[in-house]
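Take this structure, written in structure tokens, and hold onto it; I'll ask about it next.
The complex appears here minus one protein chain, its other protein chains still in place.
Chains here go by letter, A, B and C, matching the order in which they are written, and residues are numbered from 1 within each.
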Amino acid sequence: MFIMNTLKIFVISLNRPFTFTEQMTSREEKASKMFSCSERERALFEAGIKMGTIYHQFVGTPVSPHNVAELEQAIERSVKVQPFVESVKVRIVIRNTEKKDTYDYVSLTGEMIDTIVKISMKGVTVTAEMRYIEELDYPLMYVSDISS
Amino acid sequence: MFIMNTLKIFVISLNRPFTFTEQMTSREEKASKMFSCSERERALFEAGIKMGTIYHQFVGTPVSPHNVAELEQAIERSVKVQPFVESVKVRIVIRNTEKKDTYDYVSLTGEMIDTIVKISMKGVTVTAEMRYIEELDYPLMYVSDISS
Amino acid sequence: MFIMNTLKIFVISLNRPFTFTEQMTSREEKASKMFSCSERERALFEAGIKMGTIYHQFVGTPVSPHNVAELEQAIERSVKVQPFVESVKVRIVIRNTEKKDTYDYVSLTGEMIDTIVKISMKGVTVTAEMRYIEELDYPLMYVSDISS
Partner (left out) sequence: MFIMNTLKIFVISLNRPFTFTEQMTSREEKASKMFSCSERERALFEAGIKMGTIYHQFVGTPVSPHNVAELEQAIERSVKVQPFVESVKVRIVIRNTEKKDTYDYVSLTGEMIDTIVKISMKGVTVTAEMRYIEELDYPLMYVSDISS
């Protein structure tokens, strides 16, 4: 069995060059086998990962009205290169916007982040959102929609 | 008017002998209403958040055999204070362990992280894992078990 | 007593038509007094801070040829809002650039960062650089020039 598999890989290697699609299938097929859940459930897990990524990668970044647009775009684009992200919209809400002196920038906090991420995989689309909820005094990450 | 508002807040404060339990129910109840999915699906989303947190908060941290145990424990404990985490185990695999000179530490990368997180909420337990999968050449985050 | 304090704050607020310049002088003057070193020495300290910021804020960010330009710009702009930064140039060197499948992005590492930051304060300009030095197998941060 082991030899058969090795042979198969060998034969596949001879048949190269790999097309892009073929490789994608290959890695995603292997990854997919690691999951003990449905595709729909996996899409929810992936949505959660992206929320954690946005928060914990970028909280702490120096931000002021002078760089807020670039930072929003950079966060969107860096999430977009991750697997299964259909779309991502990030808005950073700076409460104190007046540039009064050289110390008047802030470090990005979770409370300032307002984001919507759509994960799409194998026919399922999950919409997840994060924003500061005043009633909770907490920047909540939540699932706002699933469609399949 | 300003004074009136201050007085109102003052009076409200006097009226509030909140118990801990009451507040917990209150916030979690409110949060719960934001979700457009089942409890089981939410548990998967929460598991994803924790995976993204571990990766993106700590990748980059200076690590060597001298601080690896403390860092593992600190990551575990910081994930543990987040909602719905039943247990978390982190192991950091440093390939080159020889402390040869002052520059011989590394920055934590995703490839070095090996972790198992259990999320438990309202009767559902999700087990998520992250580790470097050589076949994929990728530190994969995946769902290894769901039970309810 | 509570109301009295509130009133005092209110009165103080009325007394303050702070100009921007005044505040700037004021904060920087106060900050400046905390330093037990020369202006030239402080400029070196500030240069070091910016290097640590670039490295530890952004290492871990998902990056591929699709978002590398935006990420470089966002890092530059976020460092630029910090005090005393005259200029900052960031280049991210991705070794494996072929987008073959959905997993083919990388997490930013220190080895990929190439940067030059100029700190300018009170007549002193410090130029600091960071890049991977093959001979050292280490992303070195160093001072390449001081002029005053």
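Please note the rule applied: contacts are C-beta pairs under 8 Å (C-beta built on N, C-alpha and C of every residue); 3 or more make two chains touch, one makes a residue touch a chain.
These figures come from a predicted structure and were not determined experimentally.
**Q** Name every shown chain in contact with the chain that has been left out of the document.
**A** A, B, C
**Q** Among C:Glu46, C:Glu76 or C:Asp104, single out the residue that touches the unshown chain.
**A** Candidates C:Glu46, C:Glu76 or C:Asp104; residue touching the omitted chain: C:Glu46.
**Q** What does the interface between chain B and the hidden chain look like in terms of residue numbers?
**A** Residue positions of chain B that touch the missing chain: 20, 23-24, 26-28, 31, 53, 57, 60-64, 66-67, 70-71, 73-75, 77-84, 100-103, 105.
**Q** Of the residues in chain A, which ones touch the absent chain?
**A** 55-56, 59-60, 103, 107, 109-110, 136, 138
**Q** Against the chain that's been left off, what residues of chain C make contact? List them.
**A** Counting only chain C, the missing chain is touched by 27, 30-31, 34-37, 40-42, 44-57, 128, 133, 135-136, 138, 140-146.
Assume only the chains that are shown with their structure count from here on.
**Q** Between chain B and chain C, tell me the centre distance in angstrom, where each centre is the average of that chain's C-alpha atoms.
**A** Taking the average C-alpha coordinate of chain B and of chain C, the gap between them is 28 Å.
**Q** Roughly how far is chain A from chain C, going centre to centre by Cα mean, in whole Å?
**A** Result: the chain centres lie 25 Å from each other.
**Q** So which bits of chain B are touching at least two other chains?
**A** 55-56, 136, 138
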